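Every protein chain except one is present and positioned as in the full complex.
Right, subunit A next:
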Amino acid sequence: MARETRTVTPRGREGVAILGIDRYAHLKSPVHRWQHPPKLLGLLSLIFTFAGVERLQLLPLMVGVTAGLYALSRLPFSFLWGHLRYPGLFIAGVVVFLPLVQGETVIVQWGAVAVRWEGCLTVVLIVTRFVCIVTVSLVLFGTAPFVSSLKAMRSLGLPKLLVDMALLTYRYLEELAEMRLRMQRAMTLRGFRGDRLTKRNLERLADLVGTLLVRSYEQSQRVYQAMILRGYGQPTTEQDQTWQGIHAYSWWGLVLTLVIACSFWIAPLVL
């Protein structure tokens, strides 16, 4: 779940730090220098390639590529660990019973419970794929300001309305999270104890949800007025980040990643 400690965000504003994905975007590394559109395309293709790996023989190569990429990005290990913990628990919950039900080769048996070799191999495959995909996702979104990554998605053909909605949602997410915490703190100070499932508690929490919706709606009307005043929707001279102006360095990064991705698809045919 979200980390909800009060802290000073990278933007210098005190708030609820739920948006810490780009806290290391200021680092200098070869991956940080890689421009957004080719980086998005390259690393997304790598993510989908990893999702398709079915051969155990390819796992060391996949781990090697991922580790190399993460080392190149110079992101700290604690950052990766922080993002692996919670989804890792879910994956563990799903795959933990696989060694008990999949396959026929029994390696350990306690009474009626038998651990099977094929199930263990499947667990290794799923967990390794999961760790590699999450790591590459972190490198993708952790090595650039998140807003720039969102804007770069336009260059992959995402509709303008979707990108604008994502940018605005991201802009106000932290503010609304802070508002929610303030309101919940006020409820607690007025004697609300939300540890029992009662009609009264549900009503208070539903009022909290309703108030959040009303406040965000009222704010959206002010935001719309401000956007219109600033010329939103009018023709602009500002260039979207497109494929023009991409450095040779970034192109080579894309080519290298695509070659690696292709090799993962070709390898099962020759192995």
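Descriptive notes on the structure:
The rule we apply is simple: a residue touches a chain if its C-beta (ideal position, glycine included) is under 8 Å from a C-beta of that chain, and two chains touch if they have at least 3 such contacts; residues count from 1.
The rule we apply is simple: contacts and distances are computed from a predicted model.
Going by its UniProt record, the hidden chain of the complex is named "Cobalt transporter CbiM" among "Maltose/maltodextrin transport system permease protein MalG", "Multicomponent K+:H+ antiporter subunit C", "Cobalt transporter CbiM" or "Heterodisulfide reductase subunit A". Screening A:Leu27, A:Ala114 or A:Leu205 against the full complex identifies A:Leu205 as the residue touching the chain left out. From the set A:Ile107, A:Met165, A:Ala186 or A:Val255, the residue in touch with the chain omitted from the display is A:Met165, counting the whole complex.
Think of the hidden chain as still there; on subunit A it touches residues 1-2, 18-21, 44, 47-48, 50-52, 83-84, 86-87, 90-91, 94, 97-98, 101-103, 119, 122, 126-127, 129-130, 133-134, 137, 140-141, 146, 159, 161-162, 164-170, 172-173, 176-177, 179-180, 184, 194-197, 201-203, 205-217, 219-221, 223-224, 227, 232-233.
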